[in-house]
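One structure is given below, encoded as structure tokens.
Every protein chain except one is present and positioned as in the full complex.
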Amino acid sequence: MSSSYGENIKINIFGQSHSPAIGVTVEGIPGGKVIDMDRLSEFMRRRAPGQNEYSTPRKEKDIPDFISGIVGNTTCGVPLTALIYNTDTRSKDYSELKIKPRPGHADYTAEVRYNGAQDFAGGGHFSGRLTAPLCIAGGIVKQLLEAEGIEVRARIYSIAGVRDQGDFTETLDKKPFPTVSDAQGELMRQRIAEARADGDSVGGIVECIVDHIPAGLGDPMFGGMENRISSIVFGIPAVKGIEFGIGFEAAELTGSQNNDPFDIENGRVVTVGNNAGGIAGGITNGMPIVFRVAFKPTPSIGKEQQTVDLTKMEKTVLRVHGRHDPCIVPRAVPCVEAAAAIAVYDALLGYKKGLD
Amino acid sequence: MSSSYGENIKINIFGQSHSPAIGVTVEGIPGGKVIDMDRLSEFMRRRAPGQNEYSTPRKEKDIPDFISGIVGNTTCGVPLTALIYNTDTRSKDYSELKIKPRPGHADYTAEVRYNGAQDFAGGGHFSGRLTAPLCIAGGIVKQLLEAEGIEVRARIYSIAGVRDQGDFTETLDKKPFPTVSDAQGELMRQRIAEARADGDSVGGIVECIVDHIPAGLGDPMFGGMENRISSIVFGIPAVKGIEFGIGFEAAELTGSQNNDPFDIENGRVVTVGNNAGGIAGGITNGMPIVFRVAFKPTPSIGKEQQTVDLTKMEKTVLRVHGRHDPCIVPRAVPCVEAAAAIAVYDALLGYKKGLD
Amino acid sequence: MSSSYGENIKINIFGQSHSPAIGVTVEGIPGGKVIDMDRLSEFMRRRAPGQNEYSTPRKEKDIPDFISGIVGNTTCGVPLTALIYNTDTRSKDYSELKIKPRPGHADYTAEVRYNGAQDFAGGGHFSGRLTAPLCIAGGIVKQLLEAEGIEVRARIYSIAGVRDQGDFTETLDKKPFPTVSDAQGELMRQRIAEARADGDSVGGIVECIVDHIPAGLGDPMFGGMENRISSIVFGIPAVKGIEFGIGFEAAELTGSQNNDPFDIENGRVVTVGNNAGGIAGGITNGMPIVFRVAFKPTPSIGKEQQTVDLTKMEKTVLRVHGRHDPCIVPRAVPCVEAAAAIAVYDALLGYKKGLD
Partner (left out) sequence: MSSSYGENIKINIFGQSHSPAIGVTVEGIPGGKVIDMDRLSEFMRRRAPGQNEYSTPRKEKDIPDFISGIVGNTTCGVPLTALIYNTDTRSKDYSELKIKPRPGHADYTAEVRYNGAQDFAGGGHFSGRLTAPLCIAGGIVKQLLEAEGIEVRARIYSIAGVRDQGDFTETLDKKPFPTVSDAQGELMRQRIAEARADGDSVGGIVECIVDHIPAGLGDPMFGGMENRISSIVFGIPAVKGIEFGIGFEAAELTGSQNNDPFDIENGRVVTVGNNAGGIAGGITNGMPIVFRVAFKPTPSIGKEQQTVDLTKMEKTVLRVHGRHDPCIVPRAVPCVEAAAAIAVYDALLGYKKGLD
């Protein structure tokens, strides 16, 4: 319908930017799984605001409060619900938005969708803040995948056209600015700083790899891994595109260039190259899943923008106050990992259920 | 699970390339809708093989045989099922594939997924032939959308790196090679002809526009229009990427460049420009939905390719015989329209159901 | 939505009584399962019309025609679709029903539901004939359950108030009139014969047992085995009630009478008695699942009945012609088995999917 995802595990996200709390319910995690809460907190911290100069000054600790489904640190099999209380809310910042919708935001579309009853404060349910509960679910599931030997890692692939360099062969989760090349990362930071100084914002691309994944996951047609991953990833605000393997570049190649030849390596089937991003016919082939996600620049900018007054139905101008990130890409990296982890774990549960 | 899609209407596709028939069941079409069968046939013909020199020589008429849900030409409200019988099947072409999987195809992944029982003939359920039932459902739904004033049109945006030119403002459904610019279309055809002469294939990009769509369709998060459209579009074989509005290009812009300012036009809210592709927060804003889909080159090529022998677990070579298209992009155009129509109609039914 | 059921396997039933065919698509059966087609035919025969003097004279062979998902007799993992062609249709019998709805039938409700476009011929999608595709799916799944050691068996528990006698400890699938006590069965047949002679019909109760089922199947709340079984069983036309274990009788007992004490038998946990019908908290406890299903008398009767003329909006009378069973309970027995088998197999797949 909207805020739920999955068939073998189901996540259900609720809350608005300025409601008392935001949260997530996860159904389908088997009983008896031990969650490492310290590692979950570390994961949450990668997404939390206020970590560095590039993110919103809004202060939120983003510590999950588990209210069901866990006894101590062990899952008990029934729906797991965790909340994050909203503490640093300043709703007065947003009073104007019902009349003058912000360009690039969901103010106008949500107002139409919800019969004029949208909760505008902080963007309501459409706020990037709602990726925090996604990261709770994803952070837990990442641990479950790691217990199966599967690693999900993401990086900043580009910001404002500046591309990362080097092979992305291991996790960058300890880096506050997760690029392989620190030099390229420094260039990206400069672009962000420039945008911020200019009252503007920049976009970028996140790349994600799911490594050591078995062959045979996913289903044909609408149950393929691309379908599953894209349908959760577009749930992250500001995502406008996704591509698997070499993606759009494949459209310019010939079949002989694009096909990944098969080979045998250490007694197992592999492909030479991975243009397919580890997926054929929607199903994993045992090579790493690779995909990239395009994030538009943060729509909240300090510059004056043209909008309309919905009461007078006439053109007007707006200057967005409130707090926001000049570039959300660094904080989006764990969100993409979370989304990928959930999609992959859901498929993995499906893969294991056959009575064979 | 796999071969079904939708929440307010549900489509369920079945069949293999060489099974007695392929087909689709559609649930949720209201009773009393009159289907124009001639227009449906025209739509099906745009996808059918054997139309021109660029498509597989396999001869299939692709005429839907309705076995339920329709009385005369009028829907009766219950599940609508239509079949297409497979007539021109030559299964002997495919006997080698269980041992030597074709690079770029689902032979290997399906064999793992289905415990060694995959139906290899013609690619089984993974064949592009399964887009025919998608087009039955989509062709019907397109008519239902048109009755609501909504138009879905797609074009060839590029093939082998050659881009179409000109504004895509009206349907090209009468053109056998649907580009705005015939000159660019001619260049694309040359690239296809060259690839075919070389025993190779080429990929391309399809662009789709959903025009005259009301504001307010879609849901937040995982129910957004991008999620809904991408999760059906990746069900078309060979799709490796999707982007909405300016998509990946947005990642290189600033917020002030990318945000679409609001304006009033003829008493209704519009945006100046449409970088967002008609969607904000997952919900339509009343501007046309615009998206592009990357298709990889047809994996079936005449050239010798490296693969493995799964019985001996060693490297070997393969030359794919059988019949195939040197470029599937022209035939993919109606498939993308079909997928978009289904996703949009599904959201539209959801939009109408509120008790307001 | 309507005609589909299941989360781990999904069945999707389509067709009308007089459409060219009726059928079912089953998704989620693992690849490589061998179906015994003779046994499936035997199962189908138990439901087929025209077997004896108590069923409709309509002649239909009810032989499934598999059009996808099976290669030879082996499932290939993708959606399995089977059709039954309608051959002995006489649509003229039903022309009056759009104006004068038959009491006890869905003529009126379907006409309202489908905007006046309901397919009246033979009851359309609401016909008991649609239990044939249910039995295709159920007959296959019963075989899959038997391979897991689980037996599903049903019997006539009562007809027209005459109750069967004796313990129901083994399958009665070879009996054309499946009661434990042949003497009681004979009494029931007399009641049916009397009703038929009188142009009337009678109802009855079917009891179903799922034996040798493991403990731990099902989920809490809305995913319990009672929920799962009831939500498919009410899909069989004419069902008006269901109870598990001792069911309604439990409402008259005390807790100390009704609770099943635990015991150990051959090293495994059992209960003394099975008032609970093998289910506690929605989850199987390892004892047989036991439930009973109430079928109303066939609404089609030869007697003149009061109805309304929907064009004139006034009272009138109707005499139903057409062909029908004076008691559908004997033929409902395999339908209940089919429904139970599907519900249980669906839960069993869910049970096996945990990554433990």
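Things to note:
Letters A, B and C mark the chains in the order given here, with residues in each chain numbered from 1 onward.
Here is the rule we go by: a residue touches a chain if its C-beta (ideal position, glycine included) is under 8 Å from a C-beta of that chain, and two chains touch if they have at least 3 such contacts.
As the structure is a prediction and not an experimental result, all values here were calculated from the model.
The omitted chain makes contact with just one of the residues B:Pro220, B:Pro237 or B:Gly278: B:Pro220.
The chain not shown here is touched by just one of A:Gly28, A:Pro178, A:Gly224 or A:Gly302, and that residue is A:Gly28.
One chain of the complex is left out; on chain C, the residues touching it are 1-5, 7, 13, 101, 103-106, 108-110, 112-113, 115, 125-126, 130, 158, 160-161, 195, 198, 200-205, 215-224, 226-228, 230-232, 234-235, 237, 239-248, 250-264, 267, 269, 271-272, 275-277, 279-285, 294-301, 303, 305-308, 310, 313-315, 350, 354, 356. Touching residues on chain B toward the chain that is not drawn are 7-8, 30, 32, 78, 144, 148, 220, 348-350, 352-356. Residues of chain A in touch with the missing chain: 1-4, 10, 12-16, 19-23, 25, 27-28, 30-32, 65-69, 71, 74-81, 83, 110, 113-119, 124-125.
As a working rule, only the chains that are shown with their structure count from here on.
Centrality by C-alpha centroid: the chain sitting nearest the overall protein C-alpha mean is B.
Look at where the CA atoms of chain A average out and do the same for chain C: the two points lie 45 Å apart. As a whole-number value, the distance joining the C-alpha centres of chain B and chain C reads 38 Å. Per-chain Cα centroids separate chain A from chain B by 26 Å. Counting only residues that touch two or more partner chains, chain A has 7, 220, 350, 354, 356.
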